[in-house]
Every structure is written in structure tokens, then in C-alpha cells.
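Here the complex is missing a single protein chain, while all its other protein chains stay put.
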Amino acid sequence: MIKATPFDFPYDGRLVPANTALLVIDLQEDFLSTSGYFARKGYDPAPLRAILPTVNRLIAAARSAGLTVIHTRQGYRGDMADMTPYERWRRKRAGLEGTDVLLRSGPGFQIVADIEVAPHDIIVDKTCNSAFIYTDFELVLRARGITHLMFTGCTTDVCVHTTLREACDRNFQCLTIADACASGDRQAHEAALHMVTVEDGVFGALTESGAVLEALAWLGAKVG
Amino acid sequence: MIKATPFDFPYDGRLVPANTALLVIDLQEDFLSTSGYFARKGYDPAPLRAILPTVNRLIAAARSAGLTVIHTRQGYRGDMADMTPYERWRRKRAGLEGTDVLLRSGPGFQIVADIEVAPHDIIVDKTCNSAFIYTDFELVLRARGITHLMFTGCTTDVCVHTTLREACDRNFQCLTIADACASGDRQAHEAALHMVTVEDGVFGALTESGAVLEALAWLGAKVG
Amino acid sequence: MIKATPFDFPYDGRLVPANTALLVIDLQEDFLSTSGYFARKGYDPAPLRAILPTVNRLIAAARSAGLTVIHTRQGYRGDMADMTPYERWRRKRAGLEGTDVLLRSGPGFQIVADIEVAPHDIIVDKTCNSAFIYTDFELVLRARGITHLMFTGCTTDVCVHTTLREACDRNFQCLTIADACASGDRQAHEAALHMVTVEDGVFGALTESGAVLEALAWLGAKVG
Partner (left out) sequence: MIKATPFDFPYDGRLVPANTALLVIDLQEDFLSTSGYFARKGYDPAPLRAILPTVNRLIAAARSAGLTVIHTRQGYRGDMADMTPYERWRRKRAGLEGTDVLLRSGPGFQIVADIEVAPHDIIVDKTCNSAFIYTDFELVLRARGITHLMFTGCTTDVCVHTTLREACDRNFQCLTIADACASGDRQAHEAALHMVTVEDGVFGALTESGAVLEALAWLGAKVG
């Protein structure tokens, strides 16, 4: 059981490693590097880089405890087959026309080297903000019996929150780890965390990495 | 074309009534009445009631201009066949056990009498926060060639935003009408509107009802 | 465990009533009556009516054993909001224009009186051949922990098979009950049953009602 607000996670106290995944959302060069999509949009990637040590501590603890680690990556197909005229217009407007920013064929699509991706981690590539739509994410989760999701990554207000909302609608048990999520927009980040708790936890529970690490250490000791 | 931020709507200037729907999300007794789900959760429904005249003005203008009007209603099946043990636990925690609050069989499921529902309006009933998942909403939109959606209703941060996010991921052109959306949580409401505009309009465009009414009056005049 | 081909059902021998549903697909007036959609299309509904006693025996046995019984009904919205121009064209071609055939507002939408629908049965209304798409069917199944599906109803080659295929793709364990399914096209019916077994059970297992009734009687005795 992990201390959280407005209620502990999971609500019934049954934290089972085999049924639980740690999600690491979109910690890619395009969002974290000083020359990627996000920086070109005028955002400071510093807050995103700041969570990397915390996310790595969570990844290590999750592995020791026997959880599944799932990374997501956002990007269009290299040939832009999945891009609408509207998205091409926005892309041009952002000065990205002719670049490989946000394309799966570009270097910005890669997960930053600071994050420890293990061979048995699962990677889900997505075009949209949500990891659920137009991907095999739900197939993988259900095939493995994963029912509980812990959220980390970026950005809190866009891809983390969209995936969180869809996970809740599909009845996955969700925990957002506040200090392991980040955004380039401080107000949006803080509001996104606050939104988890409205209506007494409409999007599940909210906690800090310390509480998760403590619980995973206890689980890991049981496993080990 | 409707004046909006960070860009006008639609982006290409082609506002076609037959392809556009005005969404009126969850303006039901359970959210707006003083004895419904929302009030029992401790929220003041006053801000939700305050948008009703604005939403009605938009509905009337949308009809005159030939747009489709779509209402959504949130609620579980009367026999709770679609409710998980977790949701039953949350329901009990909220003191709703044994009531018909948020059930389709209860009076709180109805759209408030103040909203003018016409016989040819479309009503989509949903269990989740998003109108897209586990409903025929997308089927109806695509069957009718609707590609542009204007958002009104409640709550801005939960059901409006979840539906908006999924609409964007499915490549519908989206416009959020700020003063026609409401929430019981002022901070969450304002942050949800702000989030539309991050990354230069990651969830489409944001405007006020005045700009929409002006554009619809012009379209209506052309139609009429 | 139910004797079936090419392997018994379920494959691991664990038949758990709480996780199993008996599906009764589209046994509606529009398909079974002599004046409904199907008869107007030139099909003889006699083979469909012929399975009713078998389906009722299965329903009774399923209830005694504690299984969930789920009925589906196919039909467009009364105002045809979910109907495409192509479907209107086909409707006209079939001489159905101006009728309420296949509309939820018409009497043909009702489940035939011969089928015993209990108050706690679940009914899923659908527009498409598959019960999964644009409905809350999957939401209900997963909310209740239902993982095993037994198929009955009509028509074997269209709605039963489309739903069966989508169930398999979503990793539900599926059993088709041959003599509880029917079609107006004998060749298509037999071929649809045969297709279940290709590639050593690509769409799960196939059996007869006798084997199911025997297993359910045994389960029911344990429950009772």
C-alpha cells in the first residue's frame, strides 16, 4: 500500500507486482534536449530534465520489486503518413517544416540516454497524446494482466494527463507520482496534479516518489 | 471564421455548418441541482448554473446556422452492470450507496429543464468521462461527416477536457468556448482553459461565446 | 470443462461461472419474424426460429450455474443519426425506406417473446455487426471480470462471427455453440462454423449445446 491522496493506493491495499506497471511517458530527446521540439516551441526543458534522477530511482525500485516498466515515445511516422493537413499546418507554423523533429525517423524520437531502458522493458510508440489510442498499449497491458499503473514522465498536463484520463475510463487503477512528472509550463503542471484529486480522486490517487520507493523497497524485500 | 486563441477557428477559415457540431456536455440534474451528485460531493453548482443562458444562446444560434447539436449525459446503467468494485467503493465512500445518483434510472440523469433540447438534437449516453469511449459518439460524428466540434458544458476540467483530448487525438478540429464551460473548482476550471493553449494550441483553439455567436449569426444569415 | 473441438473449453480446464457469459446475439423480431428485415430480404427465418428452444435451455442452465446472460440487439437510432448515406442507399434498395425496420424505435428491434429475458440479464444495443464497436459491451465485460464467452444467436455468418472475431482479437476465451446459432443461408452457416476450427482453432473452440448443458448442470449442482 502506498500513502497517497485522497486515498492510499491501491484502494483495497492489494499491491501486486505482477499486475502493476511503472509508466515512463515520453522522456525523449524531442522534449528534453535544448534543441528539440519542446525547446523550439519556447519551453525550458530544465524542469523535465530535473525529474530524471527521480524517475531512474523509481525504475530501479520497480525492477527490484518485479513490476513491469513501460516507456512511451511520441512521434509521427517518418513519412508522415499519419499526419493530417492541420498537423502539417501547425508544424509549418512552428517552423518545423523540413526538419525531422517529432518524427520517428529523427534522433529526437529516442529516449534520453539518462533514462535506464532495460532489454525487457516494453516500449510503446504512439502518434497521439494518449498512449491508448491507435497503439497496442492496452493489448499488452491486458495480455500481461496489468491492472495498476503508476505515472511518471512528461508533460504532466498533456501526454501524462491524457493517458491517465483514458486509463481511468478503461478502469485501470492509477497513481500519479507528482515529483516524477514535469512540464514546461509550471501553472499547467501544478493544475494537472491538482486535477487528479478533484471529486475525491476522479483520476485516481496522487503521491510523491518517496512513498512509492518505500513501498517498492518493502515489496522488493519480499520478492528478494 | 471565429476569432480565437492561439489561432482562429477553423485554422483554414472554412466553417461549414453541416460539418460542425455544438457539444453540450453533461448539463444534467446530477451536476447542476442542489441535491445531485455534485452538490453531495461538496461542490457549489452555482458556477454550472451560471453558464446555462450562454449555452442556450449558443444552441439557438447553432440551430439557426444549421449546425448539429449534441448533448451528452453521464451515468451508470440502472443495474450498475458497468460499475467496477472500485467504483462501488468510491460510491460508498461518497455516501451514495443505495441512492440512484449517477444512475441512468435516476432523475439526476436528466438534462436540466433550463437547457433547450430539440427533438432532432442528438443525445449520447456515456459511462465514462470521455464521450468517445464505449459509446456510438464517433460513429454518429463520422456517419454525418462532422469534423469540427465546439465544446460547452461541465465540468471543464473533467468531462469537457477528457472528451476534448480524445477528440484532438482523433483529429477532430476543436474549439473550446470558455464562458460556456464551468466547473465547481475555480482553479481547475481556469487551468483547464489555459491548458488548451499550451504548445501553441495543443488541444485546438479557445474563444468566448461572443465570437462564436457573431460567426454563427453571419452563417445563419447566409443559410436563412 | 466442456468437450469441444479442436480442444476442450476452456483450454486450461478452469470454467468459472463468475467469469463466463452466455451471449445471445440479435434474436430480435427483425430477424425472426415473417415480416421483419430478414424476411423482407428474402431469407427464410425458419432456421433462426428453430434454435430458440435450444437457446432457452442454455439460458436456463447458464442462470442455474451462475453465468451472466447477455443479449444483443441490432438497430439504428430511431432518427437514423448513425446512418451513413451508403446505408440509406442500401436501405432504399431493400425497399425499407419509410419503414421502421431495423430502427430502435420499431417493434422489430425487440427480442422475440420466445426468448426468456430476465430482469438481471444485460442487454447491449448496437448499430454494427460487432457487439464490441461503438458500445459499452467491452466495458461491461471487463467491469464484471468476464473473460469467457459462449456464443449463440443469429446470424452465424454475420453478427455472431463478427463479434466472435473481435472477441478473439481482444483475447476473450470463446466457445461457439453450433446448434444454438443459425443463419438464413445454410452454406454460410456451415462455413462459419467450420471457420472457427481452421488453423487449429483460430477463433476458439466449437461444440454442441449438449456438451454445454452437461457441463453447466455439473457447475449448477456445485453452486446449488
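Just so it is clear, A, B and C label the chains in written order, and each chain counts residues from 1 on its own.
Note that a contact is a pair of C-beta atoms (placed from the backbone, for glycine too) under 8 Å apart; a residue touches a chain by one contact, two chains touch by 3 or more.
Predicted, not measured: the structure shown is a model, and the values here were computed from it.
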Touched by the hidden chain, which of the shown chains?
-> A, B, C
Taking the entire complex into account, which one of C:Ile2, C:Val112 or C:Met195 touches the absent chain?
-> C:Met195
Among C:Gln28, C:Asn129, C:Thr152 or C:Thr176, choose the residue that contacts the chain missing from this document, as touch is defined above.
-> C:Asn129
Option touching the unshown chain, where C:Ile122, C:Val140 or C:Val158 are the choices = C:Val158
Per the whole complex, from C:Asp44, C:Glu97 or C:Asp169 the residue touching the absent chain is C:Asp169
Selected residue (touches chain absent from view) among C:Met80, C:Ala94, C:Ile123 or C:Ala211 | C:Ala94
On chain C, residues whose C-beta touches the chain left out of the figure = 7, 11-12, 41, 43, 84-87, 89-90, 93-94, 128-130, 133-134, 157-158, 161-162, 165-166, 168-171, 173, 185, 187-188, 190-192, 194-195, 198-202
Quickly run down the residues of chain A that touch the omitted chain.
-> 77, 79, 81-84, 87, 120, 122, 127-128, 133-140, 143-144
Pick out the residues on chain B that sit against the missing chain.
-> 139, 142-143, 170-171
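Quick note on the criterion: only the chains that are shown with their structure count from here on.
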Stepping chain to touching chain, what's the minimum from chain A to chain C?
-> 1
State, to the nearest whole Å, the distance from the C-alpha centre of chain A to the C-alpha centre of chain B.
-> 27
Taking each chain's centre as the mean of its CA atoms, chain B sits from chain C at a distance in Å of 34
At which residue positions does chain A touch at least two other chains?
-> 170-171
